[in-house]
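Structure incoming, see below.
This part shows subunit A:
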Amino acid sequence: MSNARRPAPLVDIAGLTISFPNDRGVQHAVARNVSFTISPGECVAIVGESGSGKSVTARALLNLVGGNARIEAERFLINGADARAFNASQWRRVRGGFAGLVMQDALTSLDPLRTIGKEVAEAAQIHGLARGAAALHTLATATLARVGVPDPEERARQYAQQLSGGLRQRALIAAAIAGQPRLIIADEPTTALDASVQAQVLSVLRQRRDEGAGLLLISHDLAVVAGIADRAMVMRDGVVLDSGPTQEVLNAPRHPWTRRLIAASPSASTHGYRLTRPVTAGGANLDAREPLPPRAAPDLARPVLEAHNLRKHYRTTAGGVFTALDGVSFTVNAGEVLGLVGESGSGKSTCAKIALGLLEPDDGEIHLLGAHWTGMKERARKHLRRKMQYIPQDPLSSFDPRHTVTDIIGENLRAFSGMSRRERVMDLLALVGLDVHYASRRPGQLSGGQRQRIAIARALAADPAIIICDEPVSALDVSIQAQVIDLLADLQAQTGVALLFITHDLGLVQHAADRVIILKDGRVVEQGDARAIFRNPSHSYTAELVAALPRLGFGLITSS
Partner candidate 1 sequence: MTSTRAMITKRIAPRLLTGLLVAWGAVTAAFIGMHALPGRVEDILAGDMSWPGLREAIAQEWGLDQSVWSQYVGFIWRIAQGDFGTSYVMRQPVADVIGPQIWPTVHLALSAGILAVVLAVLAATLTAGRGRIARAAASLIELACVSAPVFWIGLLLLLAFSFTLRWFPVSGADGWRALVLPAVTLALPTAGLLAQVLREAMEKALVQPFVVTTRARGIGETLLRLRHVLRHAALPAVTLGGWLVGGLLGGAVITEKVFGRPGLGTVTLNAVLSQDAPVVLAVVMLAALIHVLASTALDVAYVFIDPRLKVQ
Partner candidate 2 sequence: MYARSNSTDRSGHHKLSEQLTARRLMLLAGIAGAGMSLLAAQPAAANETPRSGGTLTFGVTTEPVCFDPHRSVQQNSYIIIRNYVDSLVAKNADGRFLPWLAKSFQKSADGKTYDFILRDDVVFHDGEKFDAAAVKTNFDHARDAKNAVPAGELLQSIEQIEAVAPHHLRLHLQQPDTALLESIASVRLGLLSPKALQAGAQLCGGGPALAGTGPFRFAGYTRGQSVALERNAAYNWGPGYAKHNGPAYLEKATIRFLPEYSVRAGALSSGQIDVIEGVQPTDVGQFKDQPGFQFLTGPSGAQTAFTLNINNTIEPATDVRVRQALRDGADIEALVKSVYRGTVRRAWSNIGPDNPLYNKALEGSWGLNVAKANQLLDEAGWTGRDAQGYRTKDGKRLGIEVGYPQPFVRDSRDVLIQGVQAQLRKNLGFDLKLRIITGGEWGQQLREGTWTIYPNTYLPADPVRELEGNIGRTGFIRAVSDKGDKELFGHIESALRATTADDKLKHVHAAQKRAVDQAVIVPLFAASYQLAARDKVRGLSFEAQLDSPSNLYDVWVAP
């Protein structure tokens, strides 16, 4: 990648405004006055949270914004031609032939009813690059091989749901590049992937760029962008706030929002500090971070939750046996935050279910506050139920859709009646930073962050000794995630409740946890101090995890 040779840009856009009519027919802009160019061999990234307009902007390049959108631009050149005058068939030639689109979640972005081979070959077929079943199949396997899919012959005959997440995502990339496009538009291509898989997918994209393709990367993750993009734009509410070479944007953010975004990323270095409310105008500085309120040290003599040698097997439909947990033991002490880290399939969620008594282990036992917990009748456990509470990853599905917020929080306040219960609900709402008028809302009327706050309020209503948090913020935008994490930290300090904090996010666990347990394939591979363990991993798996972690790698925030 050299700045010296500057070929004609693939895309040259200025003053792009995209708007949709609202219910009353009034146009409402979702992107305003956006300008950028993408040259061959260049990676341009658009960073932003939900609703920032980043995806819409990307899709405008393919004219795939939506039925009644209005797209206006001062300049809209695609491969040198004025795209404002394009008719439908010209647009079809752009799609797949000039620009390929890679989206998030290959499971739904590949047609689940068609084989991988057919999906990959489709663009080539449409653009006449190959004819006949045999030629298309050859092309599909070759393209799969190019993105590093092993055994492409076999894979081409399979369906998306038969492939692992990483292979699936690579197949999606293969489908996007099969028409030999000069531009790749990657919209959140690695979201929801494990760190190690994410690294592989990014390297495939990087390779395409290095071969001369233009790459437009859409992401919410600054660390991902930092590792690949030549230039970056930060968008919020349809407006570009910051743009320029990636290093410049991340190292010296001009706009406060950019700085807030950067500061909201949890890491080892943010441990003990707030992720929100960072520095004011002066400049982003670690010292300007606000410390979290002081908390009592964990009482190592008072275990709240003790798990001994948990084992759990599942029978697979194929007749095999899948080992979810294989001799896992851990202890959570009073006031302690224990992080439980692992990639998907490592057994984290099974641990949570067994701890909560929703699932019986095949072997091993759990004690809650010294009392037998596993293997007991539900009636016998009932008096201890209040002591262990739960914050799920997806609170929406854990709320009865017909219940109001009052009903949901009141679920844990059934000892109270009438007015006092209502008052308690109001108190709890205030505690999690929500206005009283949310009390009558239903789950469907709440945003993701608000739902998570309600889940926290519900857990706290029981006055528990321990809360099991299962990926509590993984579905949230970075800025919202920061607010929820800070809230949890505040409340933990305030109540001294112990937390079993389950996450796949290494940065987050280093920020939040006291101790950490690393799970792989149902076994504990390593445990110890939440920060030290990643600085000096003693197990090779931990080292791999650390290596795969994309990092912002600039002076502003250091992760090691």
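One rule holds for everything that comes next: a residue touches a chain if its C-beta (ideal position, glycine included) is under 8 Å from a C-beta of that chain, and two chains touch if they have at least 3 such contacts; residues count from 1.
Candidate selection criterion: all candidates are chains of the complex that A comes from, given by their letters.
Quick caveat, the model's predicted, so the values are computed rather than measured.
K.L.:
Which candidate, 1 or 2, sits against subunit A in this complex?
P.N.:
Spelled out: of the options 1 or 2, subunit A touches 1.
K.L.:
Under the touch definition given earlier, write down the residues of subunit A that touch candidate 1 in their complex.
P.N.:
Answer in residue numbers: 59, 62, 64, 67, 92-97, 99-101, 103-105, 108-115, 122-123, 126-127, 159, 161-162, 172, 175-176, 179, 185, 317.
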